[in-house]
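In this view, the complex is presented without one of its protein chains, the others remaining in place.
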Amino acid sequence: MIRAAIIGAAGYTGGELLRLLRYHPHVGEQHIVAVSTSHAGKHVSHAHPDLVDSSVVFVSEFAAADVVFLCVGHGKAAAWLAEHPLPVSTRVIDLSMDHRLDPAWMYGLPEANRSDIASATRVANPGCFATTIELALLPLRGMLEGNVYVTALTGSTGAGQAPSDTTHYSWRANNVSVYKAFDHQHLPEIAATVGYQNIVFVPMRGSWTRGILASTVVTLANPIDGLRARFNEVYADHPFTHVVEDLPDVKRVVGTNNCCIGMQQQGDQVLIVSVIDNLLKGASGQAVQNMNIMFGLDETSGLHLHPVAY
Amino acid sequence: MIRAAIIGAAGYTGGELLRLLRYHPHVGEQHIVAVSTSHAGKHVSHAHPDLVDSSVVFVSEFAAADVVFLCVGHGKAAAWLAEHPLPVSTRVIDLSMDHRLDPAWMYGLPEANRSDIASATRVANPGCFATTIELALLPLRGMLEGNVYVTALTGSTGAGQAPSDTTHYSWRANNVSVYKAFDHQHLPEIAATVGYQNIVFVPMRGSWTRGILASTVVTLANPIDGLRARFNEVYADHPFTHVVEDLPDVKRVVGTNNCCIGMQQQGDQVLIVSVIDNLLKGASGQAVQNMNIMFGLDETSGLHLHPVAY
Amino acid sequence: MIRAAIIGAAGYTGGELLRLLRYHPHVGEQHIVAVSTSHAGKHVSHAHPDLVDSSVVFVSEFAAADVVFLCVGHGKAAAWLAEHPLPVSTRVIDLSMDHRLDPAWMYGLPEANRSDIASATRVANPGCFATTIELALLPLRGMLEGNVYVTALTGSTGAGQAPSDTTHYSWRANNVSVYKAFDHQHLPEIAATVGYQNIVFVPMRGSWTRGILASTVVTLANPIDGLRARFNEVYADHPFTHVVEDLPDVKRVVGTNNCCIGMQQQGDQVLIVSVIDNLLKGASGQAVQNMNIMFGLDETSGLHLHPVAY
Partner (left out) sequence: MIRAAIIGAAGYTGGELLRLLRYHPHVGEQHIVAVSTSHAGKHVSHAHPDLVDSSVVFVSEFAAADVVFLCVGHGKAAAWLAEHPLPVSTRVIDLSMDHRLDPAWMYGLPEANRSDIASATRVANPGCFATTIELALLPLRGMLEGNVYVTALTGSTGAGQAPSDTTHYSWRANNVSVYKAFDHQHLPEIAATVGYQNIVFVPMRGSWTRGILASTVVTLANPIDGLRARFNEVYADHPFTHVVEDLPDVKRVVGTNNCCIGMQQQGDQVLIVSVIDNLLKGASGQAVQNMNIMFGLDETSGLHLHPVAY
């Protein structure tokens, strides 16, 4: 069994890791170390009331573990590591932005880097928008021309747990809005992963809780037939990324670690629609997927999830 | 024209008063004094971005007015009056709880007290839950027996503007929950208005922004035929309270100053369903209705509103 | 392994069974017979697009199976059985209303009838409202007096798949409404299960998709201390029913087979709030729980679900 520590276990991504690892066949509740300074000593249901049937209690301090998941805020993951020197053999999966462009870390997108992840001990888990957009663009590496135009919408859990004006129900319900146009913080990791700089990205806040839909329009340098076949080929042996016949709606993947991708072509313009659950494939689910790869397990272990469907 | 001051004009109920009074035929934008200490000197769209086409600017200090609307928090209305002694002739309409049980003030439910409101200069505007429940029970005064069982649900604007755990979109979306069971603060004014004490009240938070639905089940001391006729008679000359043939859904009145009431009887048990928009008939709309009555205007002046409908 | 047939596998409850049984340790995709006359020959993702990674294809005809789940409409389950005589050893779990009051069938509420379910081959799965309300009342058998007042709210999946006026998004969004007051079709099974007739039930439609919250107010014949202890004792060895310290919101259980129950007492009045996911503990999850019991498996097999949480 794998002993897994979650640093920042009272937050959104920490809570999702708890929900996944407690039923993971190689972890289980008794091998979870749920670290939370704010909730130390309390039952996990104090922060995550749905976990009423859990036996896990938050602890204040990290002790030894086989894998450490860093679920603390951006900037704090590097600080935590500085304060907690780990044996080189301990696997670390950082869900924050801190190491995604750091050459000493492996970028944890299995569809791009699976074999390197398998041998890595330091993995930087991709951003949620980044995952959605990279999976739409990876099969088009070397085929792009001009600007790539991306509009992507995220639910309220993308904004974190602290209440704010833009997560207030009275404002966000029945609403949609643009934010961070042109300069979202995920652009550098996207550019690095797909090898293309000219990405015009308009992020939006949607009126739902879970899920990201990215609508990506690209100009092909040389329009080709068989674009869908190319996507199918690239993702053939990746168990969570699925090319679909239509353009997927976001709820199709909510509650799962899946990414669904559909496309439509008109002349040299191609629309790619990709959808994920931002807390699963966009965060904690992908972190478990990376853990599975790093420990040589079946990539889907512990990720046979019940879709929300409705 | 009537010069109207709104104390606390940057909040929810203050904003609704702005939206109503700017087009009121006896007020209009140039006769509004929008007092806000937090936003003084700024255009009203800083707090209420929908008011982009307004000419009103928040001011820091109250000056003279024909009517003063107190839209400050509970407890602060009395304090404001203590600091701002007003001529006795100035009409004051207090939307807070501070004076609802104060015998020196008139309780501003027109369906109960219209003629007394007409001659009053100090009116305590009823609470939103209180309005919904009182209008369901007023026609049954003297006919009740045993406990009255009320379940009422409110939208997120009932909780005010400050972000909190229970107004966070990630929690409130797709959710429903009970709060303040048995001891909601509106119970005393309801008991006083309908002359009945045995009210078992279970309030709930709903996943919408505007609107209250109250489901009230009463036991009749002597079951009667013609209950609907009795309701119709009581509300015949009240322009905003309508008895309907079915049981109304809450969206039927959102965006209006209306209350719709439906009922269903089975033996000695009667279900009354009443619905209002908590910010209009439950707050600012009723405040304008009271102003109209106090100034001898048509009761519906400025309240010919466009329902949201969908 | 258990060979499981789902009759009506393209509907809501049939789809949920697919989602559960494909990962059930004693079933799995290769042992599912997904019968759908409307979708025969098509991949399950035609009806359930989230099941993109499944290998199951709908079939037109039932063949032999160890357990048959009837997910057809009310009235059609009895008709299906008449047309398909089954060996007495085949377990049948009927999710429709057809046999809930039939003495030849066992009523499938494990918290009430677990040992009888274990030896039954014909189990009538309880209604969704019925489950929520019965679990609130079971520990109070013999303690009730006068009327029991229940208000319960359900999401749109409770209304089935066929589009209608009351499931149209433009109407249902941001809305709440009462329907079938006093005479909901689940009342007889509730009365039979809790042994009490005087239940005044006001059902409501809520603006969400999954989940039921029931608010039940009872009068105790003899008010007692230790009410929570009594609930805890009754449900101590039932793995899905949890007594909680507060009054639970509905989203706490969405995506799980759990029921959470909270309570609050004031004199002889007791409020019990119970919540379930109507498609899981209220339908397909409970059906799998019953299957587990009938086959002597761990009651929680295949029901270690990921809560939606947000």
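Every chain is named by a letter (A, B and C) in the order it is written, and numbering of its residues begins at 1.
The rule we apply is simple: contacts are C-beta pairs under 8 Å (C-beta built on N, C-alpha and C of every residue); 3 or more make two chains touch, one makes a residue touch a chain.
Worth saying up front: this structure is predicted, and the values here are computed from it rather than measured.
Contact with the omitted chain, checked across B:Leu70, B:Cys260, B:Val273 or B:Ala287, is made by B:Cys260. Annotation: of A:Ala40, A:Ala118 or A:Met204, A:Met204 touches the absent chain (contact as defined above).
Touching the missing chain, out of B:Arg19, B:Arg205 or B:Lys281, is residue B:Arg19. For chain B, the residues touching the absent chain in the complete assembly are 12, 15-16, 19-20, 23, 48-53, 156-157, 173-174, 209-210, 239-240, 242, 244, 248-249, 251-256, 258, 260, 279, 304-310. In the full complex, chain C makes contact with the omitted chain through residues 12, 155-157, 161, 163-165, 167-170, 172-174, 207-209. Residues 146-147, 149, 151, 153, 155, 170-171, 173-179, 181-183, 200, 202, 204, 206-211, 213, 215, 217, 247-251, 254, 264, 266, 269, 271, 273, 310 of chain A touch the missing chain (whole complex, contact as defined above).
In this text, only the chains that are shown with their structure count from here on.
If each chain is reduced to the average of its C-alpha atoms, the one that sits nearest the average of all protein C-alpha atoms is C.
For the pair chain B and chain C, the fraction of shared interface numbers is greater than half, so the two copies use mostly the same residues to meet. Centre-to-centre, using mean CA coordinates, chain A is 45 Å away from chain B.
Those residues of chain A in touch with two or more other chains are numbered 12, 156-157, 173-174, 209.
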